[in-house]
Structures are given as C-alpha cells and as structure tokens.
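Shown here: the complex without one of its protein chains, the others still in place.
The block that comes next holds chain A.
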C-alpha cells in the first residue's frame, strides 16, 4: 500500500465518527420534516452541552484506564447546590449580591468545588486505598444522588437568579452561549490531552500503569488528578444544567451517565484505557443528540423512542467495531 493511500485510509478511520455524524445529519435533514434548519442545529449543540462536558471528564478517566460512574450524580449535586443557593423559589435560598456579574463567577466556583470534592474523594479511595474504581464510583453514584435528595428534601429549586440565568439565554452568532462553553471545554481539554505532559501521562498511565511508574512518572498522582478533573467537569455540567432549567429538581440529569458512556465509546475511546481522543468524543456527543433531536421531531409513537435510540447507538458502536477490524486488516 502506498504511503499516500495508507495516510488517507488512516485519516478516514481516525475520523470515522465525524463522517458518521455528517451522514446522519444529511439523512435526517432529507427525511425528517423540519430537521434541516439552523435553529435545530443550534439546539443540537445546546442540548449536547451537558453530556458533552460530562463526557470529557469521563473520557479522561477512561483513557487513564479507570471508570467514573459518579459523574451524573456529581452534576446533579452541583446543580442542586447552585439551585438551592441562587434560586428564589422552591427550596432556593435566593442569595443575591452586588455587583451582579460576580454571581455567575461565585456560583461557578462553588459548583466546580462541589464536583472537585467528589472527584477528590473518588481519587483518594482508588489511588490511596487501592479500591476498584468501578466500586468506588458506583458507591458515589448512589450516595451523591442520595445527598441531592437529602439536602433538597426531594423538592425543586426554581427561578435561578437572572444574572446567572442570562448565560442560558444569550447566544453568539445564533448559537447559544451554553454550546460555546462546551465547545470551549472540548478545545481546551483536547489541547491539554494532546499537547501537554499531563495529557500524555494520562494516555501512558492508561496504556500501562506499571511501565509508566517504572519510567519515573507518579502514576497515582496522575490518576488521582484525572478523577478530580472529571469531578470538576461534572460540576461544570451541573452548573450549566441548572442554568438551562432555571434551577434544579432532585432527578435532574438522570440517565445522562449512559449517554455520556455511549458518546465516549462511539467517539473511539477504548474502555481498556490508553486510547482515545477528545474531538472524537465530541463528535460522539453530537451524533447522539442529532439522533435525540430527530426522534423529538419524528411523528413516532412515544413508547418506541428508547428502543430506536438504543438501536441507533448499537449501530454506531457496531460501525466503530467494524472500523477497528478494517484498520487491522488494511494497515
């Protein structure tokens, strides 16, 4: 095989998920009434924000060779804390202060801190106590959601303070600001993962932790940091979610973990660790929400929605598996 052909095939296989996204968008645009319009594409960007930001953290932990099942509950806790502090109805305390521009900053820092603390706890048990990440984060998935119910009493916080809520209402070039925030996160973390020592260490630790340790890299610290980063990003997702829904309910974010996992896998991140790139994950998230949006617009009976969505996710993952086999065969 000529080097040029090999490079072309490699490029196509590396970016297959983007190709899939384009095909899916084209098919839906041609077949689903009202799908092909700028507003719908802006909606897809906006709706993929929360799972997208969550998926970045999840992907980093998975590339580092672990799992984090707690991101959904962490986002819910961060949303509820934001809602309770800065909403004026329901269980909201209605905290407000001047200058108003400081409110989004303070609420964001609190949300990130909430996520960071959960990530820190997860990392501690995995790296210091030596417990399985699956068990530790599964426990966090349960107790953190329990904490959401406990602190809210199962009630909602509503009417988020306007200086914070405005972030969910503004747009730049017709695309909601929330979507730009998730795009920004992907750009920053894609750079971090590809161009910084931390990113390279994450990939190395995920590929072979023992070898990395022998090479003089503090692999435990890298792992622990990956959990904190995942927690902080889940906290950010929760903050954005609270802004989007103008508060928080006790079941906010339920089901997002599985969407985040689907996006990560569709995006080409290996669950065995050491393999994966964040741009692919973003394509995976966009692909998922393109499907969600198409289902929202199609005149399908309500009961079939989950079935169709599951089938399409399976098809996407099968295509990804096919891609890996093709790569082995051709390259």
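Criterion: contacts are C-beta pairs under 8 Å (C-beta built on N, C-alpha and C of every residue); 3 or more make two chains touch, one makes a residue touch a chain; residues count from 1.
The rule we apply is simple: contacts and distances are computed from a predicted model.
S.K.: Name the chain not shown, per its UniProt record: "Na+/H+ antiporter subunit D", "Monosaccharide ABC transporter substrate-binding protein, CUT2 family", "Electron transfer flavoprotein subunit alpha" or "Nuclease SbcCD subunit C"?
M.R.: Options "Na+/H+ antiporter subunit D", "Monosaccharide ABC transporter substrate-binding protein, CUT2 family", "Electron transfer flavoprotein subunit alpha" or "Nuclease SbcCD subunit C" narrow down to "Monosaccharide ABC transporter substrate-binding protein, CUT2 family" for the missing chain.
S.K.: One chain isn't shown here. Among A:204, A:228, A:241 or A:281, which residue touches it?
M.R.: With A:204, A:228, A:241 or A:281 as choices, the missing chain is touched by A:241.
S.K.: For the full complex, which residue in A:121, A:250 or A:313 touches the chain that was left out?
M.R.: Counting the whole complex, the residue in contact with the absent chain is A:250.
S.K.: Can you work out which residue in A:104, A:123 or A:168 touches the chain that's missing from view?
M.R.: A:168
S.K.: Out of A:15, A:29 or A:158, which is the one that touches the chain we can't see?
M.R.: In the full complex, the listed residue that touches the missing chain is A:158.
S.K.: Which residue numbers on chain A touch the omitted chain?
M.R.: Residues touching the hidden chain, for chain A, are 33-35, 37, 39-40, 43, 46-47, 50, 89-90, 149, 153-156, 158-159, 168-169, 176, 241, 244-247, 249-255, 292-293, 296-297, 299, 302-303, 305-306.
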